[in-house]
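What you see is the complex with one protein chain gone and the rest in place.
Up next is subunit A:
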Amino acid sequence: MPNITLNSVVKTYGGKSLAVDNLTTTFPSGEFICLLGPSGCGKTTTLRMIAGLERPDSGEIRFGDEVFYSSQTGTYLRPEKRKLGLMFQSYALWPHMTVEQNVVFGLAMKRMPREDQAKRFTELAKLFHLDGLGQRYPRELSGGQQQRVALARMLAVSPDLLLLDEPLSNLDASLRLEMRAELKRLHQTLGCTVIFVTHDQLEAMTMATSIAVMNKGRIEQMAKPMDIYRHPSSHFVANFVGSPPMNMLTPGEAPGLASEMTKILGTPADRAGTVGIRPEALRLTGQPANGGLKATIDTIQPTGADWIIGLQAEGRQLFALSSEPPPADIGAEVGLNLKADGIHAFDQNGKAVGPSL
């Protein structure tokens, strides 16, 4: 199966605001790729350009040897010729068509005989637990069912490439967990390339085989989820992935903490513009050691499995994440131990420095 290649892709809106900034990357075949980033970072635009719903201002998009778009040769392949499936955030189910009509629409456009359409619908209905719902209208279905209809409609035409635009954001929390598992299973059975757009780092971490973190129209870092988490290549990535987010400090704000962190990392203190520590790398001890780091507990948020503990240290708010109950009550002073593998340093431009890379 072919890779998707983007080559110097530029997209602006109205000739001014830059949506995608000279993007060159390859999405390897068979992967489940998440485009992750805040709103306005260009992730949806990238997806829509791959789908053919938007055109780049310049650059080239290829799917293996097939050219989807090229400003050099003047090639533009229309969306329906790209053999891809697209699922929208709103699902875009047509409210005036029944579930079955929605699902077989793509087949009807290919002029597949009616009996074959019906047969294919039965197959898909079984796969997506839609048996008996064929004659219903979308508004008569629950959110989860609508989502499965949208999936079935997308897969009915057996696309080579699946594009998903924040498909889980309209679901409630419990359904979301279920659908994450279902999408992951689907990817494993079909084996085709999936590109998934989301602003939810948890979704990206849990589902992707590869995450591309986007910021201001560029990909900041593309790697496996755990590599992104353990070795963020920039301040932006470190801050965006992880919940609660990484505690970030400048050496000027909290000199004691910051110098301790650069010492552990072994980074020259003058190179570090910012240092950060993951909440789970902040360990609390009952009594502050003599001359060691200390903090005051000011909030405790139990989540059931873990505790999120708010701390005040050198006038800064920090969050620690622990699977152990906090060693003392609110208002008490505790000692701090820092775990080396959760500490990161970034230079003035936000690039990671030190042994973390």
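Some notes on this structure:
Operating definition for what follows: a contact is a pair of C-beta atoms (placed from the backbone, for glycine too) under 8 Å apart; a residue touches a chain by one contact, two chains touch by 3 or more; residues count from 1.
Just so it is clear, contacts and distances are computed from a predicted model.
Considering only "ATP synthase gamma chain", "Quinol oxidase subunit 3", "Binding-protein-dependent transport system inner membrane component" or "ABC transporter permease", the record for the omitted chain gives "ABC transporter permease", by its UniProt protein name. When you scan A:E80, A:E123, A:E178 or A:E333 for touch with the missing chain, the hit is A:E80.
When the whole complex is considered, the residue among A:A92, A:L141 or A:L175 that touches the unshown chain is A:A92. Taking the complete complex into account, A:L53 is the one of A:L53, A:A289 or A:I330 that touches the chain left out. Hidden from this view is one chain, which touches subunit A at 8, 13-14, 22, 51-53, 55, 58, 70-76, 78-80, 84-86, 88, 90, 92, 94-96, 105-106, 109-110, 153, 157.
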